[in-house]
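Note that this is a trimmed complex: some chains were dropped, and none of the rest were shifted.
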Amino acid sequence: MEYVIFGESHGPAIGVTLTGVPAGLELDLDALQAQLDRRAPGKDATATARRESDAVHILSGVFEGKTTGAPLAMVIRNADQHSGDYDALRYTPRPSHGDYPGFIASQGCQDHRGGGHFSGRLTAPLVAAGAVARQVLAGRGVTVASHIAIIAGIWDSPFETREELEALAGQPFPVLDPEAGEKMRGAILEAKGQGDSVGGAVECAVFGLPAGLGAPDFGKNVEGVFAQHLFAIPAVKAVEFGAGSAFAYHRGSQANDPLAVRDGAVVTETNLAGGINGGITNGMPVVFTATFRPTPSIALPQRSVDLRTGEEVEIAIKGRHDPCVVPRAVPVVEAAAALAACQVLGI
Amino acid sequence: MEYVIFGESHGPAIGVTLTGVPAGLELDLDALQAQLDRRAPGKDATATARRESDAVHILSGVFEGKTTGAPLAMVIRNADQHSGDYDALRYTPRPSHGDYPGFIASQGCQDHRGGGHFSGRLTAPLVAAGAVARQVLAGRGVTVASHIAIIAGIWDSPFETREELEALAGQPFPVLDPEAGEKMRGAILEAKGQGDSVGGAVECAVFGLPAGLGAPDFGKNVEGVFAQHLFAIPAVKAVEFGAGSAFAYHRGSQANDPLAVRDGAVVTETNLAGGINGGITNGMPVVFTATFRPTPSIALPQRSVDLRTGEEVEIAIKGRHDPCVVPRAVPVVEAAAALAACQVLGI
């Protein structure tokens, strides 16, 4: 399956075309919409105040409730727009946002309203595409689950079993350690109160992928496939598999996952490799962590440049922004993972 | 440019085809071979004892010293092979190596000798392809440089200027802080003495890319392009841009790079974003870190499974293996970065 996401935050609509969908899948539209609702803003005080119904309209590729195999197009109309909030910043790019490079790339023609095509809102069609992917995967016994691993330097407990991770499904703030979760929320609200934002990370696992998928080669290795999907999520700045960057502290004797036999199947006793050796799945869960930078749009004054005059200026960003994108990013990461898993499976 | 790497560690030859090479490039073969020599084993006690000349033979795509634009094929013959070292492990995969998933993916038909197609030796053609890419980039004022950021938990100093990083070019163990370098080497030799291995990371920068390259979209965002190239290097398990996973500890007010004007050009005062905002280059150096797991092939006894009988067994790996791949991986990371930079430039 390949997807193309289109739309701008304050344009008429956003959407996605998804090609290569297997025919004959009975598409559960409620489940699809439920994924969108997980990502939707306005669920609690830690998120943006923007309200969008995010109702998905299917334009093609589904007939009598089943996928036909033809391209599946989904559209979400934009509604609650305060475009005026953004005019002041049209020529004074927000630091660490796509504004400045987007201005250059588009030759000054980008839709600047609400981040335009760079808006986090564009993750809604990604979640929709991922929701289709999840339903395709479910028919093969593959599931995706995740938790908030870290926010503002506060860590959740590591996950140990598929069951405990899947038990978090659908929670708006999925953590394994409720106490850590409370601290994270506190840190978000504190930052918000100060006109600031915080970063964090999502740890995600794909369960049920058989051993032998992928190849060591460019374009085919499983880490590369997942990474390409994950870095397409705005604000992701690091992707790690298994122990990830901690491998730089390890010895081989600690880092290697011993092979063993359980119930007649070859497994590894630990899964520090995140289910991938030599670019190929080894049958263990594919586990990775995606780190999100703090929301660059903060209320505190910042230094920018007026692109018309070339003068340095100070800006203050209005508009509605999440002080931390991580909670709402959880279903987005899972969507990207589901799309990556389909690619790895050759779907 | 697109590349296909072929070959097995103990087959007749390894090599690469590189398509889309711009015509008319005066190819400096000495500079190309010099990149190969950086990667070649046997330079000091921290590396494998295998000796290979790694002489590159160009089969096509170059005429009278210049690239023709036709596919450029390069071959490196294999010579110093101790294939017998590997027969004992044919059906008892080394933990955390590609052996087991490779066995499954190839239906038991992989060339097991010396890691076959999974061998680190396959990075030699990658370096060759990258050496061509570097020469293409040089004509556009783009350079790639890097240092060992961390080995066995020991950190090098962070890099601050293009000059200090480029000054390391060609060093077999490039670090900015010689004292840290000594400690790293000590840690490698200590692990080696104990039949063990260590992991680490390379920090790399691409200088000279203009602002405005890339797009936020899947397949086009700069982080995703680089990550796909980097994860195609064996043993890379994490890729981070700019502050990377440390963003999970930051606030927006710390993490944002203020915009400023220097010599008439828009720049950022810091470069925590690693030269990329919204998936697009912002004109600052593209900076990333690639983490390498400890070499899985260690002399210490390890638990494995006999794939013929399904019984758990203990194995001891013979053969010649780097106790730490990081020093030799430096030119490999740079090669992958050069190829990624070409892709981002539309070359």
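Some observations on this one:
Just so it is clear, A and B label the chains in written order, and each chain counts residues from 1 on its own.
In this text, contacts are C-beta pairs under 8 Å (C-beta built on N, C-alpha and C of every residue); 3 or more make two chains touch, one makes a residue touch a chain.
This is a predicted model, so every value here is computed, not measured.
Note on stoichiometry: the full complex in this file contains 4 copies of its one protein sequence, with 2 placed in the shown coordinates.
In this text, only the chains that are shown with their structure count from here on.
Rounded to a multiple of 5, the C-alpha superposition of chain A onto chain B involves a rotation of 180 degrees. Centroids built from CA atoms put chain B at 27 Å from chain A.
Note for the complex: chain B touches chain A at residues 3-5, 93, 95-102, 104-105, 117-118, 122, 149-153, 191, 196-201, 211-219, 221, 223-225, 227-229, 231-232, 234, 236-245, 247-261, 264, 266, 268-269, 272-274, 276-283, 289, 291-298, 300, 302-305, 307, 310-312.
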